[in-house]
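What you see is the complex with one protein chain gone and the rest in place.
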Amino acid sequence: MKNPYVPLPVTIDEVFIENEARDIKTFRLTFDRDEDRAGFSYLPGQFAELSLFGAGESPIGIASSPTEEGFLLFSVKRTGVVTGELHACAAGRKMGVRGPLGHPFPWERMEGKNLLIVSGGFAFTTLRSSITYMLDPANRGRFGKITAVYGAREPGELLYKKSIAEWVARPDIDFISTIDRQKDGWEGRVGLVPNVVKDLAPSAENTLAIVCGPPIMIRFTIPVLLELGFAKEAIILSLENRMKCGIGKCGRCNVGPVYVCKDGPVFTWAQLEKLPAEYY
Amino acid sequence: MSEAAMDQGWQPRIVAFLCNWCSYAGADLAGVSRMQYPPSIRVIRVPCSGRINPLFIASALQSGADGVLVSGCHPGDCHYLSGNLVARRKFALVKSLLAHVGIEPERVQFSWVSASEGGRFASLVEKVTEDVRKLGPQKKLAKVP
Amino acid sequence: MDKALLERKNLDALLVAIRKVAKLFAPARDGRDGETAFSPVESTAEIHLEPVNTRLSAKGLFFPQRETLMRFSGSALSDVTLPTGAFVVFGVRPCDARSLTWLDCVFIGGGQEDPYFQERRKSAVVIAMACDQPCASCFCTSVGGSPYGSEGADLLASATGKEGALLFEAHSDKGGEFLRTYADFFAAVDGDTLKERDERAAAAKRRMKALDCADLKEKLDAGIDSPLWDTLTKTCLGCGVCAYLCPVCHCFDITDEKRGAEGVRVRSWDSCQFPRFTLHASGHNPRPLKKARMRQRIMHKFSYAVETAGTVFCSGCGRCVRACPVNLDIRRILAAFKDLQ
Partner (left out) sequence: MGDAAREIRRIAAELFDGKKIDVLIGFEKGSDGYRSRPVFVSSAAEAERLAWDATCSHNLAVYLPSLFRRGPQKKGAESAPPRVGVVAKACDMRSLIALAKEKQAPRESLFVIGVPCRGMIDARKLEAEVARAAGGVEVTALVDGEEAVSVETADGRALSFAREPLVHDACLECRFPVPRGADVMVEGHARPAGNNGDALLKEFAKLSETERWQKFQAEISRCIRCYACRQACPTCYCTECFAETNSPAWIGVTTELSDTMIFHIVRIFHQAGRCSECDACVRACPMGIDLRPFTKKIAADVREMFGFTPGFDLETPPPLLTFREDDQQGFITEPHRG
C-alpha cells in the first residue's frame, strides 16, 4: 500500500526572488528519483505539500506547467514556520514534495472555450502554470481567445516579470497587468482588478472565467462577472484553506460537505455559493 | 576544579541565563582573569533577570539541559532599578513549584553575581556543576523525539 | 459457529489464551474517580464494565492521539514504520463499535487509504459488550443505533442470567474465526438464552429516551444562518472536550518535532473547536467565531456527513453531554433546530 503521508525526495535546484519586498520566492525543484519524476503527473490548478523535515509541510499551488519537463516550480510567500524555513533554504537543499494533490482546473470543459483569467497578488501561481500550459504550441489550438488580467499593489509585487513581458508581447494572449495605485516608472494600467475587468467588459459568450486572488478581490470580482453575463457555472475559482493532510482525512479544510484539498481546490461559483462562507 | 572531578567523564550541560549588566560581565571577568571553572555551561545573555520567563527554564530542561542557572544583579543593583526584585518573586515560585512536582531543586538554581565578582561566578558554576553532576543526566522533562 | 456461551469460570482462561497471541484491551479503572479507560489488561479482575461508558472511546486504539508517521534525520526520511501486532478489544459499547465503521469511511474510504489506521483495523478483533443500563446521557437509539447493536463489532457479547455467563455472537468473519479458534472455552447456546437476550435488548431499548431526528438534516441546512447558533453556543468555552471524547471526531494535526537533526513527523488529534484549527499563517481566519466553530461540528455530524458518507457521524454515546464543562448538550442543540419553523 502506498503511504500517502510520505513525501517524495526532491532537491532545490534554483531559488528566484520574485518581488521587491523579497518575501516571495520561486523554488525550482527536481526529483531525486527517476520514478518519482515519471510518476508525478499533474495538470495546472493542482497543488502539492512542500515538506521540510523539522519544520513541517505547507500546501502550495504548482506554478510550473506539465509542459515544462524535468522540474517543478513553487512560488512561496514567507508567512509562517514552514515558509519561513523554506525562504532560508538555498539551492542544493534536499526537501520533500507530496502530491500532486487536488483537482486541476477543468481542462476538458475549458477546451474550445475563450478564457478570461482574473488574478491578484500572490495567487497568480497556478495561473502561471495554466497560461504556460495553454500557450504551449501543442495546446494553444485547443483553446479560444485568452484574456488575462493580473493585478498587484505595486509593480514590484507582480510575479514572473520576465514571463509577463513575453506574454504581453505575444499576439495569442491578451495580457493586462495592473497596479492598485500609480507609481513612478509604471506605464501600464492602474486600477483595482475588479474595476479593470469591468472596464474591459469581456464577452461572456462561450467564455469561462478563472478567478484566483485574495478574498477581497474575489468578493468584488464575482458581481462584476455576473453582471457581464457569466453564468455561475462559468466562474471558476481556486480556494486556499488551511490544510494538513491534503487527502481529505484531517478535516482542517472542510467547508460544508466538501474538502478543499480533495474536492477542490478548484470550484465553480455555483458550487461555492451553496457553501457556508468559510473559505475566505 | 579538581583533577578527580574532571576525570569523572560525564560533564553536565547547564544552560546559564545571565543578565547583561552584572552576571554576564561577571562571567566575562572570570574569563579575562583566567579563572578556572567547569566547561559545563552554555550562556544565554538576557537584558535583565526580569526578562526570564519560566518557559525559558522549562524549554532548556525539555531540550535536554541537565541543569539551569539563572543569575542577575544583586538586589538593589539592577540596571533597570527593580527588574531583579520583581523577578525574584517569580524565581521563588518557580523553584518551589518545580521542587513540589518532584524535580530535584538542584537542577534549577538562581543566584546574583555582579560585574566585579568574577570569582563568585566561577565558584557558582563550580557549585551548580557539582550539584548537577551528583544528580546525573536530567531525564524528567527532557524530550526525546 | 456464530453463537456461543462463555461461562464465567472460563473467562480468565480465555483471556490468558488470547494474551498468548494478542494484546488485550478492556475498560479498567482510571484515576481516582472510579471511571474507566481502555487499558491493556491481564485478568478479569482488572476489567470494569460500568453503566457509565469509558472516558474515551476505543477510537484511540485505532487512531491514537499521538502517532509517529515517520522519522527523519536532517532533511532525509529515515524510517516509516507501520503499526504491527494483533490485539483484541473487549467491552466496546455498541455505540463506540458503530463509530468505528465511520472512521473506516474517513480513513479507509474517500479514495485514499490511511495505512496506519488500516493496519490497526486489520489486526484487531473488536468484541462489543451490549448495554443493559444505558445512561441518562445516552441517545444511541435516536441516531439509528441500539444498546444491543452489533455494527462495527466482530463479536457482540451480552450478559445472561446464568451466573455471569456471557453470550458471544459473531458478526464478521473475524468474529466467527475467533469463536472457532477458542471453541474449547465456549459452550453451546440454548434457545432460552437467545430468548432472554432478545428480552434484555428490548428492555434496554425501552429505557432510552428517544430524540426525533427524522428530518434533522433538512432543518439544520435550512437553519445554517439562524441566530440560534449564537444563542445556543454563547456559553461554550471553546475547549476540545466534545471532539476529543467523541468516538467519531477524527480531525488531526501533523507536526514535526526534532532535537538536533533527528526528529519525527507526528499526527495528533485536533479539534474544529479551537480557533487555531483554521487560522491561516497570514493571521486570517475563515472561521473566527465560536458560533461558527460549533456550527461546523454539528453540521459536519448531522448534515455534511449525511451527504458525503450517507450517515450521521454521531453514535449517541453521550460523552459530550456528560463531559462538556458547561453542559452545552448536543441533544438540546439538535432539538432547537428540530423545532425551528
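A, B and C label the chains in the order they appear, each numbered from 1.
One rule holds for everything that comes next: a contact is a pair of C-beta atoms (placed from the backbone, for glycine too) under 8 Å apart; a residue touches a chain by one contact, two chains touch by 3 or more.
The model shown is predicted, which means the values in this text are computed figures rather than measured ones.
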Among shown chains, those touching the left-out chain: A, B, C
Absent-chain contact - pick from C:43, C:81 or C:268: C:268
Residue of C:3, C:174, C:207 or C:284 touching the missing chain in the full complex: C:207
Hidden-chain contact residue, picked from the options C:76, C:183, C:210 or C:237: C:237
In chain A, positions touching the absent partner: 80-81, 84
Interface with the unshown chain - residue positions in chain C: 30-35, 37, 50-52, 55-56, 65-66, 132-138, 207, 209, 234-235, 237-241, 243-245, 253, 255, 257, 266, 268-271, 274, 276, 319, 321-323, 325-329, 331-332
Positions on chain B contacted by the hidden chain, ascending: 54-55, 58-59, 62, 69, 75-76, 82, 85-86, 88-104, 109-112, 117, 119-120, 123-124, 126-128, 140-143
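One rule holds for everything that comes next: only the chains that are shown with their structure count from here on.
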Interchain centroid distance [CA atoms averaged], chain A/chain B, Å: 51
Averaged-CA centre spacing for the pair chain C and chain A, given as whole angstrom: 40
Chain A, residues touching no fewer than two other chains: none
For chain C, residues that touch 2 or more chains besides their own: 258, 263
Residue ranges of chain B touching chain C (in the complex, touch as defined): 63-64, 143-145
For the chain C and chain B complex, residues of the former touching the latter: 257-259, 262-264
Residues of chain A defined as touching chain C within the complex: 1, 3-7, 9, 52-57, 79-81, 83, 93-96, 215, 240-242, 244-245, 247-252, 254-257, 262, 276-280
